[in-house]
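Only one structure is covered here, and it is reproduced in the block below.
With one protein chain removed, the remaining protein chains of the complex are shown where they sit.
Chain IDs A and B follow the sequence of writing; residue 1 opens each chain.
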Amino acid sequence: MPDRGGPAQPMLIAAGLRKHFPIPGGGAVRAVDGVSFSVAKGETLGVVGESGCGKSTLARLLLHLVRPDAGELVFDGEAVGAPRGITLKELRRQAQMVFQDSASSLNPRMPARDSVAFGPRVLGRGPAQAAAEADEALRRVGLDPMQFGPRYPHELSGGQKQRVNIARALALQPRLVILDEAVSALDKSVEAQVLSLLARLKRELGLTYVFISHDLAVVRHVSDRVLVMYLGSVAESGPADDVFARPLHPYTRVLLASRLSMDPDRRVEQAPIVGDPPSPANPPSGCRFRTRCPHAEPVCADRVPSPGSWDGHQAACHMVHPGSGHSAAALAA
Amino acid sequence: MARTILWRLLYALPIAFGVSLVCFMLVYIAPGDPLQTVLPPDANAEMIEIVKRAYGFDKPLPVQFAQWLWRAAHGDFGLSVATRRPVSLEVGGALANTMVLAVFAVPLSFAVGAGLGTLAGCAPPGRLGRTLDRLVTGTAVMGVSVPNYWLGLVLVIVFAVELSWLPASGMGMGGSDGFSVLRWADLHYLVLPVVTLALVPVGIIARSTRAAVLEVRGQDFVTTLRAKGLTELAVVRHVLKNAAPGMLAVMGLQFGYLMGGSILVEPVFAWPGSGTLLGRAIVNRDVPVLQGAILSLALIFVATNLAVDLLQAAMDPRVRRA
Partner (left out) sequence: MNSQTLALPAAAPVRLPPRPGYWGMVGGRLRRDPVTVVFCLLMLAIVLAAVFAPLISPFDPYKESIIFRLKPFGYRGHPLGTDELGRDILARILYGGRSALLMGVGPVVFAGLVGGSLGVLAGYAGGWVGTLVMRTMDVFYAFPSVLLAVAISGAMGGGMLNGMIALALVFIPAVCRVAETATTQVRGLDFVEAARATGAGHLMIVRHHLLGNVLAPVLVYASSLVSVSILLASGLSFLGLGVRPPVPDWGLMLSTLRQAIYVQPWVCAVPGAAIFVTSMCFNLVSDGLRSAMDVRLR
């Protein structure tokens, strides 16, 4: 696939993506509410957050599997769906998605080879050519096509199914792969194997990843940059090492503090976060985290903190923006 | 709760409207001129004029439907082609006789079916349990496979022809008008049709009851009840209370079956209900009577389903949210 925009052009730019799901009987779940970011070519962007924060909806928005209510997508310099931009069909060829290994990630009535070959068939390949491409993709993910090609999903282990899922995405020779909780359901040992497979594929095929997970350790391990989501919006973003070493947003700090430690001397002394997240149908005014934030002040309820620019290390918190009116803001400056 | 009822009522209204529309259309899917379809064959000019005006055949279809609906809502379904009596009178009398059957058959069927099902569901595993299990499954399969009118015929052959214990058909000496459920002699005529109608759904009711009981019995709270030291009988009472809403839904469906089933069963016993009326209407090609009888039966069915749903909502808090 040609590299149209050149190496400096980000692979994907998302600007102000929004998706509200109407609730029968009034109101809407604000699953994704104004999310902006960019992914550079060849990098891995990690997206973390609690379950229900809108990660999966975001993943689906990136491929227009769910139509966004507002916002723009620019794929390698071309606006998605715009008159002179990239078509949806072309986007879905160049960007692919790997779903979580669940009971339904593969068609139960289809052998693995047919599942993988479906993509090439959609591109208009003949049955034999599509099957050959599927075999090639299976081989790439470390599955012998002779042995595993004819197997039905119920004859595969979790790790094997996930490899088939990856092969299905690769069969279209994408440049961008969105991994939605792609290793979350796997055993730890299998997870490690699949992660190293993903790393190898990225190197060999020059892929760009958007890696979505609730597992901080995994995200830290694979990501170049991370995006922390809370209740449908971005709380913090920046280079992975930076964010994990010096978290700016109180929510990120809470997330990091709640990790299990292998060191018995560093046990979590107290619950770092209290209560469940508020309903995304009715998020708090101003800063969405303020209801659970230990540093909340009146200004947090009044104004929505700016998420800052897309580059560098940024946080949507009044405490890091000088002049925001928060008592801690002065200290940050 | 009030919202659930309101929603359910709002849902039933368009259904009732649609059912009426289908019944209205019956005259138009009948072959030939709709006017001839609803007119007695020897009608005079004056009568033709009356019928024409009542149906409004010269007006567009929606107007005809509105006119027909308006008349139907006031109980006017036109005249029977065969008897020239108002359809409402014919249908009214027949429905009353069908109801007599239903009033006896429904409780009988439910009592026997639910009893058998509870027994099978609560029986200890082992010989007795397995036997009851097979009995329930067997009656259910036979129930859905047997032509109910043939079952009636066989019962007539055994109990009326061979044994002469019961009368084969009719409603007794006085006929439909003189019939009284309080008179011992008249009750004899009720036995065979009621048993025929009741027998068919017994197996299905038993099977669903058994399934409902088994499901509830498998839940954690039953174990808790036992652990608390309740007697087995008390546990069964709790189980039945929790299985009741599910059983109710099945019974609602079976009531519908009984209404429909009477169409085929009544002619066997010459029981002058809606089924026999329909049979006669078919033979005489009496479309107005067909229309009136079908609409009344269907609306009763819709109303029953509505009642069952509401009752279920009242009994089971989980249903209310749906």
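Definition applied: a residue touches a chain if its C-beta (ideal position, glycine included) is under 8 Å from a C-beta of that chain, and two chains touch if they have at least 3 such contacts.
On a predicted model such as this, the values are computed, not experimentally measured, just so you know.
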item	value
Chains shown that the absent chain touches, full complex	A, B
Residue among A:His20, A:Lys55 or A:Arg92 that touches the chain left out of view	A:Arg92
Touching residue (missing chain; options B:Leu39, B:Ala72, B:Val91 or B:Val287)	B:Val287
Contact partner of the left-out chain, one of B:Trp70, B:Trp150 or B:Phe221	B:Trp150
Residues belonging to chain B that touch the chain removed from view	14-16, 18-19, 21-23, 26-27, 29-31, 141-142, 144-147, 149-151, 153-154, 156-157, 161-162, 168, 256-257, 259-261, 263-264, 267-268, 278-279, 281-283, 285, 287, 290-291, 294, 297-298, 301-302, 305
Residues of chain A in contact with the chain not shown	1, 60, 63, 65, 88-93, 96-97, 99-100, 102-111, 115, 118-119, 121-123, 132-133, 135-137, 140, 145-147, 150-155, 165, 168, 170, 172-173, 205
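The rule we apply is simple: only the chains that are shown with their structure count from here on.
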item	value
Between chain A and chain B, centroid-to-centroid distance (C-alpha), Å	57
